[in-house]
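Remarks on the structure that follows.
Presenting subunit A:
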Amino acid sequence: MSFDEYEKALELCTYCPKLCRHTCPVGNAERREAVIPQAKMAMANLVRKGQVELTTETASVFYHCNGCGLCGEYCEHDVDVTPALFAARAEAVNGGMDLPSMKHFTDRFYARNESLLRELHHLVEERYFVEEAQVAYFPSCDTVEHSPGVIGDTLRVLDSVGVDYVALHDGEYVCAGYPFWAAGLMSELSFLAKEISAKLSGYKKVICDCPACVWMMRFLYPQIDAPISAEVLHVVEFLDNYARRIEVSSTVQEAFYHDPCYLGRWLGVFDAPRRLMGRAVREIREFSWNRERGYCCGGGGLLADNLPDVSSKIARRRMDEVARTQVPMVVSACATCERNLARESGGVEVVNLMTLLARML
Partner candidate 1 sequence: MTGPSTSPDSRLASLREALPTLRVSVHVADRIAYARDLWPGGQLEKLAGRFAPEPPLCVVWPTDRSELVRLVAWARERGTALVPFGAGSGVCGGTTAGAGKVIVDLKLMDSVVRIEPQNNLVRAQAGILGWHLEDRLNEEGLTLGHFPSSLMCSTLGGYLATRSAGQCSSMYGKIEDMVVSMEVVAGTGEVIETGRDMGGGLGPDWTQLFVGSEGALGFITEGTLKVHPAPEHRVMHGYGFERVSAGCEAIRRLMQAGLRPAVVRLYDEFDSVLARSGAEKGSEADSLLERITGQVKGRGALPWLKRRAMQVALSRPEIANRVVDELAPMVSADGCLCVIGWEGDRRMVDAQARLGHEELMRSGARDLGEEPGWHWLRRRYAVSYKQSKLFTSGAFVDTMEVASTWNRLMDLYEGVRKAIAPFAFVMAHFSHAYPEGCSIYFSFAGSASDPVEARMRYERLWSAALAAATRAGGTISHHHGVGRSKAHFMTEEHGNSMLLLRTLKSTFDPDTIMNPGVLGVGASGAP
Partner candidate 2 sequence: MSSRDNEQQPVSAPYPEITAQLTEVVGAENLSSSPVDTIAHAVDFWPRKLMETRAGRWHRGPRWVVWPGAAAEVAHVLRIASTYAIPVIPYGGGSSMVGGASPRGERPWLVINCKRMCNILDMDEGSMVVHVQAGVVGVELEERLNARGFSLGHVPTSMTTATLGGWLSTRSSGMLSSRYGRISDLCLGITAVLPDGQLVHTRVAPRRATGPELMHLLLGAEGTLGIITAAHLRLHRLPLHRQFDSFRFERIDEAAEALRRSITSGVRPLVARIQRDPRLRRSDRDPDAPVPDAAALARRVLLLAFEGPAELVEAERGVVRSHVAELGGEALGQAPARRWWGQRFAAGFRMTPVLVRENSFADYVEAGVTWAGLAGLYRAMEEAFASRGWRTRLVVEHARMEGVSLGCAFWGDAASPQEAVASYDAAWKVAQQVCLAHGGRLGHVYGGGQHRAVLLDEWGKGRLELLTRIKRKLDPAGIMNPGVLGTEP
């Protein structure tokens, strides 16, 4: 996946009259021409062609993307901006021109992984970690760190519909490597992917609470020679088969559903979470930008790490729409989304679908 593979896309964007700019959460938050999809791609193209020197300054725009893929929904040329910009980041890394905030990224990644692994074993009773199982639950880093309750809630909901055979994956990683991809660290990603695919291929099914992890394992791993033989599903996709078995004792009047970019646009899962949510919420309110055109929470593409203010503004925009109504709750199915939206919640409750279901059982 080298930079030049994107030549056609980069050229098309360079001469495009900025036709997807209105979608870009980063462009909308920063109001800066240089960071709308067209300009980021044009800069990458100038760098590619050697017309502009690659410097930390020119490369910095590549990081103003949360990898949401929304721009692509409006592109008649089917240009995929996210991978092209992530490839541009790889180019920046190779040229030693990546963002200063990206220094020691790999070390920090593994350090965090270690501590979250320990955290996970505190969180969940050891009896759930079973070596031999058909279906394994692969919890993700943001869930462990920011929504630890979700893991227990998920297990409870699964229990309640009679699925008691899901084991927690007892591995060495709580992340499928999306951060490496977004950081342009392709060799690190490749190493990690191979490790994980070897581990998970022993299962029949792997369920995961992080949409980005699912997308990575299902679609990106095969492209980098790390295919997983197990079927990888998001929790929501898995649970959808049992939706009708969910018995709730009470319900919430109304709540918004926020489509996580990777669950929705990238994996194409729109109706399953709504069906499940329908068990516990009488009226599901839709955002004006929803489903394929769901607006990002601002949490992807390492944006929250590199450009936290921009990331918050993106979340604010999403929550502003809720604030204009009297609806007290936003439901999602991704810990990253929940964390980012909650930062700008303005008193509205932001809750994981699994937590909501568990609460209503």
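The candidates came about this way: all candidates are chains of the complex that A comes from, given by their letters.
The working rule: a residue touches a chain if its C-beta (ideal position, glycine included) is under 8 Å from a C-beta of that chain, and two chains touch if they have at least 3 such contacts; residues count from 1.
Being a predicted model, the structure only gives us computed values, none of them experimental.
*Asks:* Touching subunit A in this complex, which is it: 1 or 2?
*Replies:* Among 1 or 2, contact with subunit A goes to 1.
*Asks:* Under the definition above, what is the set of subunit A residues touching candidate 1 in their complex?
*Replies:* 11-23, 28, 31-35, 39, 42-43, 46, 51-52, 55, 57-58, 60-61, 74-78, 288-289, 321, 324
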